[in-house]
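Attaching a single structure in structure tokens format; questions to follow.
Of the protein chains in this complex, one is absent; all others appear in place.
As written, the chains take the letters A, B and C, and residue 1 is the first residue of each chain.
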Amino acid sequence: MSVEKLSIAKAINASLRTALENDPKVLIMGEDVGKLGGVFRVTDGLQKDFGEDRVIDTPLAESGIVGTAIGLALRGYRPVVEIQFDGFVFPAYDQIVTQLAKMHARSLGKVKLPVVIRIPYGGAIGAVEHHSESPEALFAHVAGLKVISPSNASDAYWMLQQAIQSDDPVIYFEPKRRYHDKSEVDTEAIPGPLHTARVAREGTDLTLAAYGPMVKTCLEAAAAAAEEGKSLEVLDLRSMSPIDFDSIQASVERTRRLVVVHEAPVFYGSGAEIAARITERCFYHLEAPVLRVGGYHAPYPPSRLEDEYLPGLDRVLDAVDRALAY
Amino acid sequence: MSVEKLSIAKAINASLRTALENDPKVLIMGEDVGKLGGVFRVTDGLQKDFGEDRVIDTPLAESGIVGTAIGLALRGYRPVVEIQFDGFVFPAYDQIVTQLAKMHARSLGKVKLPVVIRIPYGGAIGAVEHHSESPEALFAHVAGLKVISPSNASDAYWMLQQAIQSDDPVIYFEPKRRYHDKSEVDTEAIPGPLHTARVAREGTDLTLAAYGPMVKTCLEAAAAAAEEGKSLEVLDLRSMSPIDFDSIQASVERTRRLVVVHEAPVFYGSGAEIAARITERCFYHLEAPVLRVGGYHAPYPPSRLEDEYLPGLDRVLDAVDRALAY
Amino acid sequence: MDSTAARKPRRGSSKRAGTKAAKAAPSGEPELVQLLTPEGERVEHPDYSIDLSSEELRGLYRDMVLTRRFDAEATTLQRQGELGLWASLLGQEAAQIGSGRATRDDDYVFPTYREHGVAWCRGVDPTNLLGMFRGVNHGGWDPNENNFHLYTIVIGSQALHATGYAMGVAKDGVDSAVIAYFGDGASSQGDVAEAFTFSAVYNAPVVFFCQNNQWAISEPTDRQTRVPLYQRAQGYGFPGVRVDGNDVLAVLAVTKAALDRARAGEGPTLVEAFTYRMGAHTTSDDPTRYRRDEERELWEAKDPILRLRTLMEREGHADEAFFTALEAESDALAKRVRDVVRSMPDPDHMAIFENIYADGHALVDEERAQFAAYQASFAEESR
Partner (left out) sequence: MDSTAARKPRRGSSKRAGTKAAKAAPSGEPELVQLLTPEGERVEHPDYSIDLSSEELRGLYRDMVLTRRFDAEATTLQRQGELGLWASLLGQEAAQIGSGRATRDDDYVFPTYREHGVAWCRGVDPTNLLGMFRGVNHGGWDPNENNFHLYTIVIGSQALHATGYAMGVAKDGVDSAVIAYFGDGASSQGDVAEAFTFSAVYNAPVVFFCQNNQWAISEPTDRQTRVPLYQRAQGYGFPGVRVDGNDVLAVLAVTKAALDRARAGEGPTLVEAFTYRMGAHTTSDDPTRYRRDEERELWEAKDPILRLRTLMEREGHADEAFFTALEAESDALAKRVRDVVRSMPDPDHMAIFENIYADGHALVDEERAQFAAYQASFAEESR
């Protein structure tokens, strides 16, 4: 096989499998990643095929997982850590921020920390508290980490390959509500650069910038807008640290309007960084302020309210209309 | 006494003393806060006067400190927690983000969490790693927390009084490099609202917005600029969550230019949020993009490099010049 | 070991049996406090005794039966789409009712997300537990009404809250106690260890009640520890005890003793209730992927409810009418739960913006207003 239609979850599974096959130093670690195959079955079958020594069910302690992954990396391994849900990464936050992110610099480059932390993130799955959050800004603010999120199966496969091959710590956010979305994956393709944005749909009137689960929402919004005669460009940012400002700038210089969409709360979110920097870069090009659509400054609500909390088609189009009204 | 000239450290000490005197439910907790009086002597003398039952030396475990403070708050106490240095708050990050910030909402308002977390923050004290960071954005992004920082002794005193009286969790960032700066404190004044910005210096050509340690830097920059005939307004934001956008907007509508200054890294920092929102609010008023001056996307460097890393007078003036050049 | 144990002498008639139970079993399993065997025989234990009236026994039995029924109904409601998720306590009724009934009204309880039986003992209306699983709230009850804190999902966090609360109790100079529930998996979390440290250093009146149900989702206990969990306490300087978690009498006795120790100013105790999660981790889980049916069957023989019934029937603590009436009461409870859940309204949209802060926050006010205006714009459009 080379080209196959895969769901995002299956593409990640295939990517992990490839990595385990290609490099004996690659390890999978996390809670329930073994026999269960993870609560989302993303690691399904891997322990069976690669053994308990390489696909490791860990004690229930996230700081311990990341802390020992750091130690394993220092010993030459390349651990791929699974955090079960977005809301459970915080016990590991100290190890990520004070150790994983800084050890390469601390050692003046002498040690490398090729650790990937996979985090299923985002909402819209009807879950209980702590299972629907989007904490990417809390990682992107921290130097030493790279933060990425695929929006489709091909990126899910290739970006994970590249993350595992990278000698830097990478936080890989998986759009869990899109796990079952299928698209084509060419496992023999030559992937482009990891941190470059992708034009997911071309347009001329306004740029929608998004990543992860919101790319699909933006594509739907663009389709709906097209029916009203509005031509929206959709950028799939793919990377939240670094951010491919060049691509956003190039798009905005053409469309002159930008709306950034993410599930995470708007306040201090990635949209703020994008708005600030693009406004600086494109001050004379922008016909309207960069608008942001995202979560409110509120804890992620009970699931019966998540449709109202999350940015959906209508809220994106509302922002588009407001931007176009300038 | 009513009006006294106090250093910021002494003002915080006096404020803690007042709180301990006024309310038997107020507790001080942290590492070395007892006999030692904290590594900065901010709690000096308090254990001697209020006893070990109210000024509590804790085990060396930040998650434990905040977690037990939450429990004490649930029992009706009002703990004021000291984190020894900015870089050591992260072991407590999970308790702060998933519990302290969310418990009021989780209980539909039934329980209140009047916990204050004091964090000496920022650099320029020639310290080793982890002792000079500015992690405020990592808290301000999280709903349920309030995040404030005083820039002078009077605010240090009164904002802490108000934080302790608040029924919400408050992260109180202390500008450690300014601990010894003295100014007048009127302990019988009637303080203004906690989350309102203050015009620290009036000006007409451009607004400098800052908080905590950078307010003094901005005032110095404004003084230097005045000699060159530029009139800069300096806003002391005082609060990073909420941010007093109304006051910034009012200022920017007059000056038409804004530069935001903070020690924290610019990328995903508070300046991004301010730039994004003020640009939206003042799109037709701004003559220049909102510029940001702050830390680089780098770990806080060894102290012999901190002068280069930190935003100082020159870098602020450089940004001012760039903004005025539009 | 329990299921293969020979029939033992009747209640109160022998010290030997109790002593035997207290020792390490031949299988290598460590000692386990037991007062009621899986076969429904009363045995004695040198350190723990209990003498309950028939009425009290019926009370415990009723609690367990109603809890199980409530739990089953919730599972059904999840299957019917009325709940988004359910975390069943099936098999852990004795651990929860025994410990829950050991608490006093003025004690304070910090549960995980599975303590439906403890909630029942504390007087929390079971329908209140369902809000978060339905997705209408994150915890619908007032913790201070029954001194029963909200369910905590982030594993281990509540052990520290309980410790802090207990420090406050001690400061208040009253003799209440606090009990923190957590699972075998949670024992690995740093927060639980820190709770042990803080409670020992401050001699806080807290009981750590670990329901070792053998599994943390798909991971057996040997992924968390290589020695019995109750032994963890010793290294922190307070006692740990393992109790047969399917024996409601032993759990009651052991928990009560631990709470009394706390009240008496003797500090924390770790109770490990050795039990079994009979069902899936939650309704989202598929245990066939990681464990064998035989294991479940083994534990079925140790069912906590059955063994109490055997005792009650043999010793005549209840007549048929009691069991019949309880059946009816169970049905009524199930029906009430069903009715309440089905008519549970979705929260008002504006609830997103409520209770984030006690003292308000300018941005929340702004976003609330924007949201209201945005919602209103649809109302206008659709007019």
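Throughout what follows, a residue touches a chain if its C-beta (ideal position, glycine included) is under 8 Å from a C-beta of that chain, and two chains touch if they have at least 3 such contacts.
Because the structure is a prediction, the values reported are computed rather than measured.
*Asks:* Among the options A:105, A:199, A:226 or A:313, which residue touches the chain absent from this view?
*Replies:* A:105
*Asks:* Looking at B:12, B:46 or B:61, which makes contact with the chain not pictured?
*Replies:* Spelled out, the listed residue whose C-beta touches the missing chain is B:61.
*Asks:* Out of B:93, B:139, B:172 or B:309, which residue would touch the omitted chain in the full complex?
*Replies:* The single option touching the absent chain is B:309.
*Asks:* Which residue from A:118, A:146 or A:230 sits in contact with the chain not drawn here?
*Replies:* A:146
*Asks:* Tell me which of B:50, B:88, B:139 or B:211 is the one touching the absent chain.
*Replies:* Answering carefully, the residue with contact to the hidden chain is B:88.
*Asks:* Can you name the residues of chain C that touch the chain not displayed here?
*Replies:* The missing chain touches chain C at positions 187-191, 193-194, 197, 200-201, 203, 222-227, 231-237, 240.
*Asks:* For chain B, which residues reach the chain that was dropped from this view?
*Replies:* Against the left-out chain, chain B lists 31-32, 34-37, 39, 57-61, 63-64, 87-88, 90-91, 126-130, 267, 296-299, 301-305, 308-309, 314-315, 318.
*Asks:* State which residues belonging to chain A touch the missing partner chain.
*Replies:* 53, 58-59, 61, 63-64, 66-77, 94-95, 98-99, 102-113, 143-144, 146, 166-168, 195, 241-245
Criterion: only the chains that are shown with their structure count from here on.
*Asks:* Would you kindly tell me how far, in whole Å, the mean C-alpha position of chain C lies from that of chain A?
*Replies:* 37
*Asks:* Please compute the C-alpha centroid of chain A, do the same for chain B, then give the distance between them in whole Å.
*Replies:* One centre to the other, that is 31 Å.
*Asks:* Report, in whole Å, the distance between the mean C-alpha point of chain B and the mean C-alpha point of chain C.
*Replies:* 42
*Asks:* If you look at chain A, which of its residues touch at least two other chains?
*Replies:* Correct list: 63, 87, 90-91, 129-130, 267, 296-299.
*Asks:* Where in chain C do residues touch two or more of the other chains?
*Replies:* Those would be 137-138, 154, 190-191, 356, 361, 363-364.
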